[in-house]
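Heads up, one of the protein chains got dropped from this complex, but the rest are sitting where they should.
Then we have chain A:
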Amino acid sequence: MEKALSNKKIIALFLLPGLTVFLIFYFVPIVMTAYYSLQDWDGINPMTFIGLDNYTKMFTVDKSFWQAVWNSLAFLLVGVFIQLPVSFALALLVSRKMKGRKWFRNIYFFPVVMSTTMVSLLWVKIYDPNIGMLNTLMDTLGLGAWTGAWLGDTKTALLSVLIVTTWHYVGYNMLILFAGMQGIPEQYYEAAKLDGATGWKAVRHITFPLLSDVLRICIVLNVIYALKTFESVYVMTNGGPLNSTTVIALKMFQEAFLKQNFGYGSALAVFMVLECLIISWVLNKILTQEKIEY
């Protein structure tokens, strides 16, 4: 058996079924989608080759495309610069030796196990300006002047959705970071303590550097998730009002399945794949550094 497994040809043979499945179900559809993005096609009738016209339309004619790009970037920025720091702070808190830390950890992680659709529907009810809990609560607290239409107002809709996605996934990053923190040997902190590095200094000089690999993974995952956001927006606002919350994935769905512009929808899909790949690659390049050892 060992001899067989040291034979590269046999290893390749074992890998072949998995590779075949991957090629058929992942790679081929991506290539086909790229091909369809060059066609004028409604998904039913014969397609017409139009070269890069769909891309030209995307970048120069379709105004809501740039709105969708900006909104996707808003998800990215909030994911990296708000959600991740909050997750880091929560991970620090729940990693402290205090009473009930497991309980807190579970509470913060609980939203992650709920389906996005369920969470989104729940928040639609909370945000409802007429019968929702949020406005009622604000009225009760004497903050009636601050109540709003939340998801029904172009000024607040995107922010309202961003708050929900942050709330939903903050526990996910927290758990990854918490696991990383558990892997940092306690003696580093004890040695630092002797040198007078406690509190924020210990976090800055020990936790941060030793957690850099985990942080990088969290950033890349957050970026990919942000750029692929669909479900929460679809359920909560359907991209509205007036395209104020539309994102690339939702726009792709609307073009392909509602407007029956399969060609243009495919072009948007290709843009999304390339956008994810390029940003993830750049981030990996920027964030990769020499491994620190103490």
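Everything below uses one rule, namely that a contact is a pair of C-beta atoms (placed from the backbone, for glycine too) under 8 Å apart; a residue touches a chain by one contact, two chains touch by 3 or more; residues count from 1.
Rule of thumb we're sticking to: contacts and distances are computed from a predicted model.
J.: According to its UniProt entry, is the unseen chain "Cytochrome c oxidase subunit 1", "Sugar ABC transporter substrate-binding protein", "NADH-quinone oxidoreductase subunit I" or "RNA polymerase sigma factor"?
T.: Result for the unshown chain: "Sugar ABC transporter substrate-binding protein".
J.: Would you mind spotting which of A:Ala149, A:Ala192 or A:Ile217 touches the chain that isn't drawn?
T.: A:Ala149
J.: Which candidate, A:Val124, A:Ile184 or A:Ile217, sits in contact with the chain we can't see?
T.: Of the candidates A:Val124, A:Ile184 or A:Ile217, A:Val124 is in touch with the missing chain.
J.: Could you please point out the chain A residues that touch the chain left off the display?
T.: So the residues of chain A touching the missing chain come out as 25, 28-30, 32-33, 36, 42-45, 115-117, 124, 128-131, 148-154, 157, 228, 230-231, 234, 237-238, 240-243, 249-250, 252-254, 256-262, 265-266, 269, 272.
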